[in-house]
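Some notes on the structure that comes next.
A single protein chain has been omitted from the complex, and every remaining protein chain is retained in its original position.
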Amino acid sequence: MLNNFVMPDLIPALPEIFLLAMTCVILLADLLVGKTHRSVVPLLSVSTLLFCGAITFFTADGHSVLTFSNMFVDDLLSDFLKLLTYGAVIVMLVYSRSYLKARNLDKSEFYLLVLFATLGMMVMISANHLLTIYLGVELLSLSLYALVAIDRDSARATEAAMKYFVLGALASGLLLYGMSMLYGASGTLQIDVIAREIYEGDYNHTVMLLGLVFIVAGLAFKLGVVPFHMWIPDVYEGAPTAVTLFIASAPKLAGFAIVMRLLVSGMFELAPQWQTMLLLLAVLSIGLGNLAAIAQSNIKRMLAYSAISHMGFMVLALTAGVVAGDRAYALSAYTSAMYYTIAYVLMSLASFGMILLLSRAGHEAENLDDFKGLNKRSPWFAAIMLVLMFSMAGIPFFIGFFAKFSVLTVIVAARHVGVAVFAVLFSLIGAFYYLRVVKLMYFDAPLDHAPIEATLPFRVLLSANGIAIALLGLFPQFVIVPCLVALRLSLGA
Amino acid sequence: MDFKTILFYMLSAVMIFAAFRVITARNPVHAALFLVLAFFQASGLWLLLQAEFLAVALIVVYVGAVMVLFLFVVMMLDINIESVRRGFWNHLPLGATIGGLMVFEMFAVLSGRYFGLDAMPQQTNPVGYSNTKELGRLLFTDFAYPFELASVILLVAIIAAVVLTHRKRKDSKVMRVVDQLAVRREDRIRMVNMPSEKETAE
Partner (left out) sequence: MMEALLQPLQAFFGPIWPLVWTLVKIVGIMIPLLLSMAYMTLAERKVIGYMHIRLGPNRVGFWGLMQPIADGIKLLFKEIIVPTGADKWLFFLAPIFALAPALAVWAIIPFADGWVLANVDAGVLLMLAITSFGVYGVIIAGWASNSKYPFLGAMRASAQMVSYEVSMGLALICVLMVSNSLNLTDIVRVQNHGYFADHGWGLFSWNWLPLLPMFVVYLISGVAETNRAPFDVVEGESEIVAGHMVEYSGMAFALFFLAEYTNMIVVSAMVAIFFLGGWLSPVGFLQHLPLVGFAFSDGFHWLALKMAATLFFFIWIRATFPRYRYDQIMRLGWKVFVPLCLLWIFVIGVWMMSPLNIFK
């Protein structure tokens, strides 16, 4: 009965297997150590992720390896994105430690759910099968829903979790529906086979296009671009800031990965069709995100709208891959999208890190007023926030500037000059609300005189994060070159 | 029209009726029971397709467990159907338009032209084919990876449910069975050596 079955090669999936095994170990360890040694759990979580990083790093080579009946792909793109994911999750765990402690949210379940979410992201990043993409998305989302609601006495968090859950379930439904159409049209669930079927023209055009519409809608939901952005502001604002930090960072990398896998690897031949859809989404996001952010007095909400506009920029880069049937620009377009995502994750980590830094027991530093006079309280962190805001606004020469610049370059190369001008205009409008924070920090008197208390690792890491944002703007090649190499070797474009 | 076709139309008709009643029934308990009926019809359709494992799993999992608990939640909550329905007529035009559009699109794509018997010929199964066996073989070989992932998702669901609902009540008085069983006589009874009362001389 099992005669034609070969045991799958487990080595490419070693990080996933290790992470899952360790998560189960942590689950049991938490039970055994009891309440007295709770700090074991965060320590174990961070070291697990570090170890995963080591495994991924040392097993990484340029080859694409398929395993688990071709459902799992291990290529340079996945290795690179996974390393960044571990990094983002570790940084997030360090930033949020004292915040969680002060709010009594420092439960071991928090760390477990974060680890499961990380596993979900890794599955998404390494997916070569519609089924694994969907399962990865669900694993990530389910953990995130629970994390948003983890502060269960907070009505705001519960409401946010509810909204996230309902809209997320809808998005999963759309994605799944699109996938079923894709399956109906091509007769397979495996992404590279779908690509081959489309290439050979051996598919059902109408059904495929309808499936594509649903898939783009589902992806847009998960990335949070207009008009599927409704959940972003409420969830960012309602969730505990540590969770917001998590949602706003690593999952964007995984989101980028599934966009690459589904649209670029799977349906590259249909690029003209999905590029038009994405262009519309991108323009709307950049417009609405920047305009709505101006009106916000809550900085988490402001950053949520800014996230929408940033994701709009990322999506914009994806629309420049194929110009009138010419694929010469594909690699540079996707590289700039990837670079933009990484830059955004870095900035997002630092900015929510700043909110966590200023928060303390019984006080959420989530209003713009909490940043008033920060320069007088801590010149160093005010400077980091300055760098951050400049970078987000796209002022030279920080990482955000270069990211925006590269996206605009590929857009202009794709002869969407009008769109490029629109994007620049709205970035200028967006600069207003970023610079307002700078003005508050440097020219206003502080409302809050409490000293800033933070653990040493937190301070060091946040400072390093700020410095990275400044330096990577000056030396962008350190990020761009790996992106380029990873994409070239993995996509074979 | 052979017997199978008649059966198919019967099951489908009842299923559509039941599904319609799920959303129109005034009483939420009735709606839930109509959903159970719809599940039964769906499982009948699966049986017609010789997918007996899926048919039975649908009944065991959804009818036997999920809907039972669901029914309970519905019974315990005092759902005021009138307040839920408020605004129904106002939203109807927009909702009906979108719904109608979706139905039309799906009909255009999913109708016989693309997924009819000409486009997707019926598979003939070899003699001795067992859907259950075949599913089991695939789940534990080719689809082992997604199967494991699904189990991880269920584990996350358990953890999430525990995190979100489990509260230790401060005022609850719990008997620990282990402690009760471990009780020894010495823990409960103190033997006091009391001298009997002395006769005092009068």
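In this document, chain identifiers A and B correspond to the written order of the chains, with residue numbering beginning at 1 in each.
Quick note on the criterion: a residue touches a chain if its C-beta (ideal position, glycine included) is under 8 Å from a C-beta of that chain, and two chains touch if they have at least 3 such contacts.
Predicted, not measured: the structure shown is a model, and the values here were computed from it.
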{"item": "Chain not shown, its touching partners among those shown", "value": "B"}
{"item": "Residue of B:Leu71, B:Leu138 or B:Leu164 in touch with the missing chain, whole complex considered", "value": "B:Leu71"}
{"item": "Which residue of B:Val36, B:Leu110 or B:Leu164 touches the chain not shown here", "value": "B:Val36"}
{"item": "Residue among B:Ala19, B:Ile59 or B:Leu110 that touches the chain left out of view", "value": "B:Ile59"}
{"item": "Interface with the undisplayed chain - residues on chain B", "value": "27, 29, 33, 36, 52-53, 56-57, 59-60, 63-65, 68-69, 71-72, 75, 130, 132"}
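Criterion: only the chains that are shown with their structure count from here on.
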{"item": "CA centroid of chain A to CA centroid of chain B, Å", "value": "32"}
{"item": "Of chain A, residues touching chain B in the complex", "value": "1-2, 5, 8, 13, 20, 27, 68-69, 71-72, 107, 109, 112-113, 116, 119, 123, 129, 131-132, 135-136, 138-139, 142-143, 145-146, 149-150, 152, 181, 184-185, 204, 206-207, 210"}
{"item": "Contact footprint of chain A on chain B as seen in their complex", "value": "105, 108-110, 114-115, 119, 133, 137, 141-146, 149-150, 152-153, 155-157, 159-160, 162-164"}
